[in-house]
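Provided herewith is a single structure, encoded as structure tokens, for subsequent inquiry.
This view holds just a subset of the chains, kept in their places.
We just call them A and B in the order they show up, numbering each chain from 1.
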Amino acid sequence: MTSHTHYLWFNTKQRQEIIDITEDVAKAVEASEVVEGMVLVSAMHISASVFVNDHESGLWHDILGWLEGIAPWDPRRYRHNETGEDNAAAHLRSLTVGHEVIVPITKGKLDFGPWQRVFYGEWDGQRKKRVIIKVLGE
Amino acid sequence: MTSHTHYLWFNTKQRQEIIDITEDVAKAVEASEVVEGMVLVSAMHISASVFVNDHESGLWHDILGWLEGIAPWDPRRYRHNETGEDNAAAHLRSLTVGHEVIVPITKGKLDFGPWQRVFYGEWDGQRKKRVIIKVLGE
């Protein structure tokens, strides 16, 4: 069994932002020399997501607007924000979309369907955040 | 380490449909001869889900109705649909429910609780779609 670990750093300009990290994941898989296996891509923060979807800017806009409906930002709604935070909504958005994905690796490549791409979803940015990429296989 | 890859194809009659794929996953695990490991079951499309829940048709009806509340279909709500698509809601439903699961394999079997089953959730069907089953273990 082979394993390979790589970390990505982000510091987004916007507080909420969606970033395509597919090439970073593909490079980590290539560096691992794993031919058959899986790669875990996981946000290391509790106010962010990693997800698989479509590289289309209209959809990213839709996702951000939809999450405002699912878990409205308004800090007065949440008891968590009595701790001095204002980002309870970012936690709930991370729970909704998930904080990690596993991508299958077949014949040395990400085994994706035609439109699938990996994204980092920043729900409370403008500060340093990290994603782990962990490849496992042979 | 052993790996085994199998693909399932779907072309649903309904645009939204829930299909029990537990037997297909169990067969792939059997074919892999993996005794201890994990099996990844992942939709290869961005408008579908794979999830674990209950084999009960009333619940499937509830899930479809609930998703209409979570992300209403109405194409006029979404900027993605300005690209000529009308399925932005299917993308958001895929993000809500998730597009993949990992099932543990113990002593050569899916290590499930009493009611757990694996489902393919088609949120924009009536065309060819695919799921990957990837077994990893020994």
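Keep in mind that, in the parts below, a residue touches a chain if its C-beta (ideal position, glycine included) is under 8 Å from a C-beta of that chain, and two chains touch if they have at least 3 such contacts.
A quick note: this is a predicted structure, and the numbers were derived from the prediction, not measured.
Chemist: Enter the number of copies in the whole complex; the displayed portion holds 2.
Modeler: 3
Note that in this section only the chains that are shown with their structure count from here on.
Chemist: Can you compute the centre-to-centre distance for subunit A and subunit B, using the mean CA position of each chain? Integer Å is fine.
Modeler: Here subunit A and subunit B have centroids separated by 20 Å.
Chemist: In the complex of these two chains, what residues of subunit B are touching subunit A?
Modeler: Per the touch definition, subunit B meets subunit A at residues 1, 3, 5, 40, 42-46, 70-71, 77-83, 88, 91-92, 94-96, 98-100, 102, 130, 132, 134, 136.
Chemist: If you look only at subunit A, which of its residues touch subunit B in the complex?
Modeler: Its residues touching subunit B are 1, 36-38, 51-54, 56, 58-59, 61-63, 66, 70, 96-98, 101-104, 106, 111-116, 136-138.
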